[in-house]
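Here is chain A:
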Amino acid sequence: MPELKFDKDKCAKCKSVNCLTMCQYMKLDKEQAKMEWQKIIKGEYSFVLESCATCYACEEYCPQGNHPFYLLVERQEQMDKLASPRALIKQWVNMTEFSGKFMVGQVKERAISFCFIPRLQQIANGKLFEDVASSWVMGAEFFCNAVFLHFSRMSVIQNRLPKVIDNISKQGIKELICLHDECWATYNSIAPAYGIEVPFKTTHYFEYLHNELVKNKRSIKLLNLKVAYQRNCSTRLIPQVDHWVDDIFKLIGVTRLEREYDKKNALCCGALMFSSKGYDLGTDLQKRNIDDMVKSGAEYCVFNCPACWDPLAEKVAKRGVKPIHMIDLCKMAIGEKPALEVKI
Partner candidate 1 sequence: MDSKYTEQIHRCFRCGWCKFTSDYRDLNCPAYKRFRFDTYSTSGRLWLIRSWLNEEIKWSERLSEILYTCTACKNCVEQCPMGFAPDIVDWIVQARADVVESGQIPARVSRFFESVYGYGNPFKLLRSERGAWADGVKRYEHSDEYLLYIGCLGSYDENAQKMSKSLVDLLNKAGVSFGILGNDEECCGNEVYTLGEEGLFQMLTEKNIRQFKELGVKNIVTLSPHAFNIMKNTYPIYGADFRVYHYTQLLNEMAEKKRLPQKKKKVKVTYHDPCFLGRYNRIYEEPRKLLKSILDLDIVEMPRNRKDAFCCGGGSGNFATDLLAGSEDSPSRVRVREAHKTGASILAVACPGCMVMLKDAIKAENLEDKLTVMDVSQLMLESSI
Partner candidate 2 sequence: MSGIYESLVKIVGEDFVSNQQEELYFYGRDPGVMPPHKPDYVVMPKNTEEVQQVVKLANKEKIPIVPKGGGLALTGLVIPLKGGIVMDMKRMDKILEVNAKNRYVVVEGGVSQGILKAFLDQNYPDLRHSVPEAPPITTIAANAVIHGQGRLSQQYGFNSDMVNGFEVVLPTGEICKIGSCSVSPYWFSKGPPMPDLSGLFLGWLGTTGIITKIGLKLYPKKRLIDVEVFVTDTEDIIPDVVYKITHTELIEDIGVWSQPKPRMFSGNFHLNIFFTGDTEEELELKRKIIYHALQEYIDSKDGGFMQVPSDLKAAFLANPQKTMSNFADLRKGGGFEYSGPIIPVELYPQFVKKVQELGTKYRVIQNASGRVIQQGHCMMFSFAFTFNRADHDELDRVRKALHEAAEFGSEKGALLWKPTLYEQKMMIDRMDPNTRNLMKKVKNLLDPNGIMNPGNWEV
């Protein structure tokens, strides 16, 4: 079983304890944070284990790159202090089990991964994808499994990820274009944190879209839109890709509005909050986020992750802000119709 590369000395020397002091769901001062974090390192009980909302943000906040969130998830599992109800963990484990069915297109060395999200197949079409459209993989056999960070099941990731990487390699893939942000985060944050080798190149779909837009520059008609960007959980694991959002927006004439709940202070979509914490936290989260979007004057809310669509898109639309996925936004810029729409 791959092991986490965690250096407890880095935490011992840490002056900021940002992982916990910056947490949006728990209020801890530096002393409390230091104390609770040491308990977790030692494998002792801390209320933090149960209060954690699994938003992934502490991975970004840690100035040492010491993977506090991954450690926390391991401890939750070891100490049976689960972030989510047991039945829902079971449901997800069952749902994503390897089935022995390899859902693939005409796979070449360069291929798209739809992860386990059929919605991505719905969205990723048109001119921007015509070179790669037929070369794809999808399904449990190619599923990143990062979602188990929400379910206190790092062991599932540790177990399955090497097999998934092997499945991808065996298809002859040398470059995997990850249409799911969380997939890219898996190969570029979780895998190295566990010393798991990724023998193929991974391209984030932001980078892919940017390059395709540059290729199709003549077809771009500037959108002149003001948008709120919905920064989801997995981008916390890979903050280095955030600049692509701005780069893409610049190409297509979109302004990323400054608002309270973006960048380091982003709020997640709240989908799993309802399951893991209940109605009040999930609702409050979503309300603050959408109020903020409305206040900022956003015409659109741009989604990175298709999994955020179900919990948020309709709610956003009802407040007069049009929901759109990043891929659809780029398609719109070259005159193509968005695939995902909300009808109110």
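As a selection rule, all candidates are chains of the complex that A comes from, given by their letters.
Simple rule for what comes next: a contact is a pair of C-beta atoms (placed from the backbone, for glycine too) under 8 Å apart; a residue touches a chain by one contact, two chains touch by 3 or more; residues count from 1.
Just so it is clear, the model here is predicted, and its values are computed rather than measured.
J.: Sort out for me which candidate, 1 or 2, comes into contact with chain A in this complex.
T.: It is candidate 2 that touches chain A.
J.: Can you check the complex and tell me which residues of chain A touch candidate 2?
T.: Checking each residue of chain A against candidate 2 gives 82, 84-88, 90-91, 94-95, 97, 271-272, 274-280, 283, 310-311, 318.
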